[in-house]
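Structure first, commentary second.
One chain of protein is taken out of this complex; the other chains stay put.
Moving on to chain A:
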Amino acid sequence: MRNITKIFGHLKANDAVDFKLRENSIHGLLGENGAGKTTLMNVLYGLYRQEEGEIYIHGQKTDIVSPLKAISSGIGMVHQHFMLARPLTVVENIMLGRKSSRGIFLDTRKVAAEIRELSDRYHLMVDPYARIWQLSVGQQQRVEILTTIYQGANILILDEPTAVLTPQEAETLFSILRQMRDDGKSMILITHKLEEILSVVDDVTILRDGKMISSFKVTPATTKEELSRLMVGRDVLFDFNPAAVKPGKERLGMKDLRVKNDKGLPAVNNFSLSVSEGEIVGLAGVDGNGQKELAEALTGLRPAEGGKIFINGIEAENKPPAFFIHQGVAHIPEDRQNMGLAMGFCVSKNLIIKRFCQQPYAKNGLMNYKNIKNHAQKMIQDFQIKTNSTEDITRDLSGGNQQKVILARELADEPSVLIANQPTRGLDVGATEYVRSRLLEARSKGAAILLISADIEEIIQLSDRIAVIYNGELMGILPKGSQPETIGLLMMGKRQGENTGVKENQ
């Protein structure tokens, strides 16, 4: 792609970008949210027309006017949000919109055989007759990949493919990508995760503010610091090196806590943990091991089937959510869009949805919108929320700014306890750095913080103690400074103290 420029209104989303993909390679496209990565790929896939510039495929100038043209040129795209019909089987999904070789009859059996063969070749482990809704997210993604290959793609665009995957699923995906590369295909990996660039990618192109900043081969000498400096345009702090604070008395306690999930099955089993004033306890674990249920039980959103919860020394299990709010339990939920924010409300209202009945926001049953607006103006400044006004609808904010709204609301009143569930997931480097520094600041002000995260690095960076959850059970508590491998072992279900080496485990 040469000299690609794409303009939205007054904004140059891509400004004379050059992009070169070698055959048989995995190419990382790196940049912060809004850097123009997705725009560039949408141009390549024919979803947008560029204002300037040309696209060459295998040396031939190609005018990609539509996705259909892209597909026939051998370009396939795996979107972040899957485009699959959930009630149908895998083979039916792949056949959708394609001509059958048997005229008006479906050639299901033939296609299924072809799919099975492709699936075996790349170890995708996809059953053609499985229904989409029965598949895990990782499997659904592999169906999407399969669809593009089946359509004859030899250039694959993957838009943030690991955003929805667990670390294990991501690793599986990477080995599939490597295999496809060795088989002669080329892939473009849109991402803002530096680890991915370092671990799977052959070349990297970095975009910032719509401009191509740099493009080079990834070597073992390439460092995260180097990448992030190019991506953000300044040095990013990776090592917070938080000064040790002496923890005070217990603020949050769990004793033999048991919680069920939505299906009524046990999600948290006999879980005991304690978090003290001025302490961050990291709770590491692969997604779906009971973290969400635990966080909801600790904030009154989900009943405890057994055991006890102590908030500031008060027994609190099965109290309503309002009790926890009054006790100063702040909660950064995993699901920001449905739980953390009223997306249709303006920013100023979202900043007070937990305190709207209190002075100065309300008096004698009437809201005081003047005070609410003043509060919002202060919060927007304090937490660097990018918005045009306090009355902007929250839905229109970027993901990072939405998270800052939640952060501002939850931290504004200096909470005594903070439950932070995946607080930086999906955020770009700048926003992630900001959220983490705010968590440390809350700790130094005395909050007891339970940091739930699937990101081991985040856990190691911020935690004073590291607890690990697996299958709803506490696997062990590790001290500050533990090695990622040790934590990883517990995350995979090896109990602390069990004498199992890494090799045996594999």
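Assume contacts are C-beta pairs under 8 Å (C-beta built on N, C-alpha and C of every residue); 3 or more make two chains touch, one makes a residue touch a chain; residues count from 1.
What we mean here is this: contacts and distances are computed from a predicted model.
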Protein name as given in UniProt for the chain not displayed, "Sigma-70 family RNA polymerase sigma factor", "Acyl dehydratase", "ATP synthase subunit b" or "Nucleoside ABC transporter membrane protein": "Nucleoside ABC transporter membrane protein"
Of A:His27, A:Arg142, A:Lys354 or A:Arg465, the residue in touch with the unshown chain: A:Lys354
Of A:Pro303, A:Gly344, A:Pro360 or A:Pro484, the one touching the omitted chain in the full complex: A:Gly344
Candidate in contact with the missing chain, chosen from A:Gly53, A:Gly288 or A:Pro321: A:Pro321
Contact partner of the left-out chain, one of A:Ala112, A:Leu252, A:Leu397 or A:Leu411: A:Leu397
Chain A residues touching the omitted chain (full complex): 8-9, 11, 13, 33-34, 36, 210, 299, 301, 320-322, 325, 331, 333, 335, 338-345, 349, 353-354, 356-357, 362, 365-367, 369, 386, 395-398, 400-401
